[in-house]
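What follows is a set of notes on a single structure, which appears directly below.
Omission of a single protein chain aside, the complex is shown with its protein chains in their original locations.
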Amino acid sequence: MNQQTKIHVEHLNLHYGTNHALKDVNMDISEHKITAFIGPSGCGKSTFLKTLNRMNDLIPNVKIDGTVLLDGEDIYSPKVDTTLLRKKIGMVFQQPNPFPMSVYDNIAYGPRIHGIRSKVKLDEIVEKSLRDAAIFDEVKDRLKKSALGLSGGQQQRLCIARALAVEPEVLLMDEPTSALDPISTLKIEELMEELKHKYTVAIVTHNMQQATRIADYTAFFLVGEMIEFGTTEQIFSMPKDQRTEDYITGRFG
Amino acid sequence: MTNSIYVKKKRPGDMVLLVLIYACAFLAVLLLVGIIGYVIYRGLPVINWNFISTAQSALEGTFGILPNIINTLYIIVITLLIATPIGIGSAIYLNEYSKGGRLVRMIEFTTETLSGIPSIIFGLFGMVFFGNFLKLGYSILCGALTLTIMILPIITRTTQEALKTVPESYRSGALGIGATKWYMIRTIILPSAMPGIVTGVILSIGRIVGESAALLFTAGSAYLMPTNWLTHPMSSGGTLTIQMYLSMTKAQYDNAFGIAFVLIVIVLAINLLTKVLSRRLDVNKRD
Partner (left out) sequence: MSLHRNADQPVSIIGSHKTKSAIEITANIIFIVCAFVAIVAVLAITIYMIYSGAPALFKVGILDILFGTTWAPTAEDPSFGILYIILTSIIGTTLAILIGVPIALMTAIFLSEVANSKLANIVRPAVELLAGIPSVIYGLLGVLMINPAIYKLEQAIFKDAPNHQFTGGANLLSAVLVLAIMILPTVINISETSLRAVPQQYRSSSLALGASKIQTIFKVTVPAARSGIITGIVLGIGRALGEAMAIVFVCGNSVNLPYPFNSVRTLTTAIVSEMGYAGGLHREVLFTIGLVLFAFIMIINIVLSTILKKGGAKHDK
């Protein structure tokens, strides 16, 4: 691949207790591209996504070995400050999960955590993040009201804005549209196309059409193994592995 | 390399808070160990067979708490005999019969209110209502009736919790084969909720044993052996806590520590018993 590699994954293995959940995964995630992870449920695609910002650390009995390099730095090195890592690699979850605070405070949460106190600066970041997440016009009159009053689609874009507010370099999205209606889904897909110019995006999706619509690269996972990885066009038009073909033609999963 | 993730950020504020969190948790344990340890240290030497098997005698100048133990038992038994059926009945109504609405909210609000009223208020009420109005005076019965109102919320709430854990399928199963509602409650619901109800009763015993302010002006503070077991509830009788209070007013701290030791033993035993019971309850659920 001639693109700049943002994240380099090599011989990554993950065990939940005795369960071997990820088996020797190797992958290069390119900068300013959208990379999609597809596969049937339980295939390890979400688990893999969470190894990229070390959210799996929070689960007891998880053992991870192998190498994950972000711009050449090993994110599992003991020297790493996980808070800095997660500032650089933001995440959007499957369920829209705004904090029970105002819209403004939701967005300002990250910048405040990272030490920004100036009201002017915060106002600026909040507006910019909301604009980048294409939700500013819908919420500009209710910035001080609870974020829990927004619709599901708005909440998810708010969560994207919240992730953008800490100025990440990579955005991980774990089935970000699976809980949303088709119109909200479309809006978020359009948004992702915009986002890839500034960020590197990795998305887990159960929806193959979504992968073909938005992703530059696609990886197919099956029971903890990465079966095939390539450009989205190649994966969906001429898969090299029989199992990939079976999956994308709907023979299982 | 300001952009590197290898730079460990220093967070002195986090460290201070974490130390405080550990310190507070440690303090809670330390307080308990200190209280129990000191009571054992001062109380154990006072305890002997005479202390728990005789009445105090001004003539011989000896001290014993047997009448107080007996009075405490009387109050526990009478209070539970009245409060348990009422509490269970109330919980059954709330959980099995009522269909929500204003009345239920009213009952739940008053039950909550009862559990928030301080002992001393129960004491005043008991003195005026049971003591003066019903003419029970300072008597064990007056104290027991007062405590009945006080522990009613405990029994109602624990029974309600227990009833809520009985699966809905038991109810539909029983009603489906033609059982009447009361029959279903008697044969299916109550037996399943029994361990929870027993836990509530034991918790109530703990509350009664430790109670003092509500009894001072209702049950009185007499420390004589019962002359007639049947009419004893009509006479004044101080419980262990009341005797401890009286010892403190006379600055007889050794006697107070002796009683405190007995009370701590009872509290520990009750705590252990509820632990064992709730563990068995969990085991039953798993089966």
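A and B are the chain letters, set down in written order, and residue numbers restart from 1 in every chain.
The rule is short, and it goes like this: a residue touches a chain if its C-beta (ideal position, glycine included) is under 8 Å from a C-beta of that chain, and two chains touch if they have at least 3 such contacts.
None of the values given here were measured: they were computed from a predicted structure.
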item: Contact partner of the left-out chain, one of B:46, B:80, B:136 or B:149; value: B:149
item: Of B:114, B:188, B:224 or B:277, the residue in touch with the unshown chain; value: B:114
item: Residues in subunit B touching the chain absent from view; value: 11, 13-14, 17-18, 20-25, 27-29, 31-33, 35-36, 38-39, 85-90, 92-94, 96-98, 106-107, 109-114, 116-122, 124-125, 128-129, 149, 152-153, 156, 178-183, 185, 206, 209-213, 216-217, 241, 244-245, 248-249, 253, 256-257, 260, 263-264, 267-268, 270-271, 275
item: Interface with the undisplayed chain - residues on subunit A; value: 53, 55, 58, 83-87, 90-91, 93, 95, 97, 99-101, 109-110, 112-114, 148-149, 159, 162-163, 166
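In this section, only the chains that are shown with their structure count from here on.
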item: Computed distance of Cα centres, subunit B from subunit A, in Å; value: 53
item: Contact footprint of subunit B on subunit A as seen in their complex; value: 70, 73, 75, 77, 79-81, 83-85, 88
item: In the complex, subunit B residues that touch subunit A; value: 4-9
